[in-house]
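Inspection log for the structure reproduced underneath, given as structure tokens.
Apart from one protein chain that is not included, each protein chain of the complex appears where it belongs.
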Amino acid sequence: MDVILFLIFAVIAVVCGINVVVQTHPISSAISLIGVMGSLAVLYLLLGAEFLAAAQVIVYAGAVMVLFVFVIMLLNAGAETRRGRSLLAQLLGIPLLLVFLGLMAYFAQRLFPATAMVRFGAFRGGTALDVGEALFTRFLLPFEVVSVLILIAILGAVVLARKELD
Amino acid sequence: MTGVPLSWYLILSAVLFSLGVAGFLLRRNVITVFMSIELMLNGVNLSFITFSYQLRQVNGQIFSFLVMVVAAAEAAVGLAIILTVFKNRATLNIDDVSSMKD
Partner (left out) sequence: MQLWLIPVFPLTGFLLNGIFGRRWSKAVIHTIAVGSVLLSFAWVLKTLAGLGDLSAAHTEQYFTWIQSGILHVGMDFTVDRLTAVMLLVVTGVGLVIHIYSIGYMAHEGGYQRFFAYMNLFMFFMLILVLAANYLVMFVGWEGVGLCSYLLIGFYFDKKFATNAGNKAFIVNRIGDFGFSLALFLIVVHFGTLDFGAVFTAAGGKSEGTLTAIALLLLVGACGKSAQLPLYVWLPDAMAGPTPVSALIHAATMVTAGVYMVARSAAIFTRAPAAMEAVAIVGVATAFFAATIGMLQNDIKKVFAYSTVSQLGYMFLGAGVGAFSAGIYHLVTHAFFKALLFLASGSVIHALSGEQDLRNMGGLGKKIPWTFATMLCAGVAIAGVPPFAGFYSKDAILAAANNHAPWMYWVGVITAGMTAFYVFRAIFMAFLGEYRGKGHPHESPAVMLVPLVILGALSLVGGYLFRVPGYLAPLFPLAVESHDISPMLISVAFGLGGIALAWVFYVVRPGLPDQLAATFSGLYKLVYNKYFVDEIYGAVVVTPVVSGSREVLWKGVDVAVIDGAVNGAGNRARGIGGVLKLLQSGNIRSYATWVLLGGVVLLFVMGVMGGLR
């Protein structure tokens, strides 16, 4: 059961990811990205991270992607037309990526013994209770810092995007 | 087989990351490049949560949580910057915003 679920949603994630890269119109890429995020949320559930799965959907798919869509709409971005100019990226990019992927896969295989399995329900430490407890005790400082970060980001975004007062 | 081998999750994470890099390298529209960055971050998130499972600790998930927060903040500010650049350069082509001499 786990395997089937994993395979389905992994395939969806990969296909949507490819779509993000391949589509010409940014709005199509945005929709595909939402698909990726949704599949990832299910995979998180399989790994026992309930809170994060919910957060993924709410924050990422719900807020960040909406922000992206709004900006696309605001800028009236159309489909890409012209060719790019970076020869280096085009030449070296794909081969390097393949090498990278190969290396990562190789390490992944080597580092983790074949007996390590992921079973749904084997890890129950990902509830909101557990996350909250860790966040407010052991990780309090990062939590506070990251809230300041959000504040700064809001201020920055507001300052950058406002109309100039004439 | 009652479970999924751990390495598959990691390989999936690597694949998503690579797709994100590919998008970053090959696309010209700056918004699409940004979305590729988000894709990369998601891949990394998956990897963190996988390790959290492997170690049977919640720390990886906290990491992932913080990554999400940062990604959101970054998306907000980055898009604001894109707006400003668009206002100044009137282009969304990432190659055209370079003002360095040839």
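Note that the chains are named A and B in the order they appear, and that numbering of residues resets to 1 at the start of each chain.
Here, a residue touches a chain if its C-beta (ideal position, glycine included) is under 8 Å from a C-beta of that chain, and two chains touch if they have at least 3 such contacts.
Small disclaimer: the values here were computed from a predicted structure and weren't measured.
S.K.: Would you indicate which residue among A:V15, A:L96 or A:M117 is in contact with the undisplayed chain?
M.R.: Once the missing chain is taken into account, the touching residue is A:L96.
S.K.: Where the complex has a chain not shown, which of B:L12, B:I31, B:I49 or B:I94 is the residue touching it?
M.R.: From the options B:L12, B:I31, B:I49 or B:I94, the contact with the absent chain belongs to B:I94.
S.K.: At which residues does subunit B meet the chain that is not included here?
M.R.: Counting over the whole complex, subunit B touches the hidden chain at residues 21, 24-26, 94-95, 98-100.
S.K.: Contacts of subunit A with the missing chain: which residues?
M.R.: 84-86, 88-89, 92-93, 96-97, 99-100, 103-104, 106-107, 110-111
Convention: only the chains that are shown with their structure count from here on.
S.K.: Taking each chain's centre as its mean C-alpha position, how far apart are subunit A and subunit B in Å?
M.R.: Result: the chain centres lie 6 Å from each other.
S.K.: State the interface residues of subunit B toward subunit A in the complex, per the touch definition above.
M.R.: Going through subunit B, the ones touching subunit A are 1-12, 14-23, 25-29, 31-32, 34-36, 38-39, 42, 45-46, 49-50, 52-54, 56-59, 61-62, 64-66, 68-77, 79-84, 86, 92-93, 95.
S.K.: Help me check something: in the complex, which residues belonging to subunit A touch subunit B?
M.R.: It comes out as residues 2-3, 6, 10, 13-14, 17-18, 20-21, 26, 29-30, 33, 36-37, 40, 43-44, 46-49, 51-52, 55-56, 59-60, 63-64, 67-68, 71-72, 74-75, 77, 80, 82, 84-86, 89-90, 93-94, 97, 100-101, 104-105, 108-109, 111-112, 114, 116-119, 122-123, 125-126, 130-131, 134-135, 139, 142, 146, 149-150, 152-154, 156-158, 160-161.
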